[in-house]
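Just one protein chain is left out here, and the rest sit where they should.
Chain nomenclature is as follows: A and B, assigned in order of appearance, with residue numbering initiated at 1 for each chain independently.
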Amino acid sequence: MTQKIEKFPGVYLRESDFREGRVIFNEWKPNAQYAWDAGVAIGRYLAELKEGRLIGVHCRGCRRTVIPPRNFCEWCFRPMDDWVTLPDTGTVNTFSLCYVTWDMQYLDVPEISAVIDIDGTMPPVGIMHMLGDVDPDAVRIGMRVQAVWKPAEEREGSILDIKYFRPMTNDK
Amino acid sequence: MSENVAIVGIGYTSFRPLTPELSYKELMYEAAVKAYEDAGLDPRRDVDSFVTVAEDLIEGTSIFDEYVPDQLGGLLKPNVTIPGEAIHGLATAYMQIASGIVDVVALEAHSKASNVLTLPYITAYAMDPVLNRPLGANPAFIAGMEMTRYLHVSGATREQCALVVAKNKRNALYNPAAAYGAAIEAEDVLNAEMIAYPLTQQDISPHADGAIVLVLAAADVAESLTDVPIWIRGIGWCNDSPTLETRAWGRAIYAEEAGKRAYRMAGIRNPTEEVDFAEIDDAYSYKELQHLEALGFCRFGEAGLITAEGVTDVNGILPVNVSGGSLGVGHLLDASGLRAVAEVAMQLRGEAGARQLPDIETGLAFGWRGVPSTSGAAVVLSN
Partner (left out) sequence: MGMRKVAVVGAGMTKFVRRAQETGKELSYEATKMALDYCDLTLNDVDCVVHGTAPDTFDGVHMKGEYLSDGSGGWRKPYTRCYVGGGTGVFTPIHGWYHVASGMFDICLVVCEEKMSSCQPHPQGAFLTIFDHTTERPLGPNLLWIFAMEMNRYMHTYGLKKEDIALVSVKNKRNAANHPCSLLGDADITLEDVLNSEVLAWPVQRLDVSPVTDGAVALVLAAEHVARRISDKPVWIEGVGWNLDTAYWTNRDLCYPRYVENAARMAYDMAGITEPRKQIHIAEPYDPFDYKELHHLEGLQLFDRGKAPEATALGITQRDGDLPVCPSGGLLGVGNPIAAAGLMKVAELFWQLREEAGARQVPGQPKRGVAQAWGDLMQVGTVIVMGV
């Protein structure tokens, strides 16, 4: 480093320093709760999910159909023109086999997250969801997949109304 | 240097206690569309940079800047989020233009306070984790303590603070965008439920949802877009100590310093003579008095007296919070300052409808970040 600086500050603490009581600390659990208004676009998305359907929106100016819905086209800034019901099938754009949870617990069987380009979007765009009913080693970019829904009485109007996507049994 | 950036576009949604039918993205889009229409611009083509003002824990999403560009027309353009008062965002937009790297900047701030179910707990989360949070008190006590100290050192009375509430809520009746207009008297304020002595429920501005977008432009662009550019003549901001234990309690030093810097830049030596009207933070009733003194509109200890005399009434010689302020419009969290700037700008343009002030040339907007901060920013605008 530069000759001017001899010593860099920063004291390294170890887990044992805490366990063995050499460090005083205090804890706080935040109480941060929110109820986000879904609004027009996502409100409709959730309502359609409850009915077992995927819905997107179309901008006539840009000639694009996208999902998830939004009430503005971010390319041309005009309001979106039309709602478009989409099939619940698509193509795996990319994926990951994850062996740790969001809070770093280890898993024997990986969670498979993926971006799935939904059929009917133009140019193809995707949503994030999970893959299931599939051998992790068999997952490929370009694989054709189909949504597996919760039964109607269990659907709540949530992205989780789709349990996961699984490989399509016959290719289109 | 001081007359080279102007406000050329203003757009906002109405301010309401609840906005259940619109998501924050949809509120932002509405305000943005109105602002760009007002400015006569296509954001995809004409706006160079976007500045939003937001705090993660208010939005309920970390790295909130991820979610802003699309609904403002800022896709694949320079965007930044300023976690601060909205007027800090205005300073950022100003400096971006003054540096010469961009010519047109869109500035956005919004509140969806209605979506935050545990707001006092989140405010408490802003307190020092080791020294203050463990006390487990409702952070409104910080404002209560400051009010007690302020009344003690200034000689202002609770009645004078209550007059501020009555004035601002009455003013709000003439503001179609305001949520909390009311025809009440000082007595009603004093008799309301005590929240954190000496603040009653009416001394505390209630929250509202809404979004505001302003468009700023460099001088040559501004002049080609509008006949009434509103010039930023001076802008200043300052922080005092964030620690409760080491801050000044009676005087709003952050406001004094912010005001001084804004006035110096604007070439203003005597605010009482050279500023015609002001929109000054009134998150709590006593704050309007404390900020009036700090911003040089009267001597220390006189704000309560001039309020009682009607100096700051809508037909007084220094109208303050003609819009209704936070007390009358609704407190928009960090977006409050942008509402104040928009009001000053609209007044200077002659677009304030039923609450239009006559013969005005220069106005001041001042924002404060609220408890537990000592962070404020002031801007002087002229037509």
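Quick note on the criterion: a residue touches a chain if its C-beta (ideal position, glycine included) is under 8 Å from a C-beta of that chain, and two chains touch if they have at least 3 such contacts.
Everything quoted here is computed from the prediction, not taken from an experiment.
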Visible chains in contact with the missing one: A, B
Residue of A:62, A:76, A:125 or A:168 in touch with the missing chain, whole complex considered: A:125
Which residue of B:29, B:150, B:174 or B:237 touches the chain not shown here: B:237
Residue touching the undisplayed chain, where the options are B:101, B:117 or B:153: B:101
Missing-chain contacts mapped onto subunit A: 1-5, 8-14, 23, 27-28, 30, 34, 36, 38, 42, 45-46, 66, 68, 70, 74, 93-104, 110, 113-115, 125-130, 141, 158-160
Subunit B residues touching the omitted chain (full complex): 1, 4, 50, 55-57, 60-63, 65-70, 74-84, 88, 91-92, 94-101, 122-123, 125-126, 128-130, 218, 236-243, 253, 257, 261, 265, 369, 372-375
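Criterion: only the chains that are shown with their structure count from here on.
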Interface residues, subunit B side, partner subunit A - complex: 19-26, 29, 33, 36, 42-44, 57, 60, 69-71, 73, 75, 112, 114-118, 121-122, 125, 129-130, 133-134
Subunit B-touching residues of subunit A, taken from the complex the two chains share: 26, 28, 30-43, 70-72, 74-77
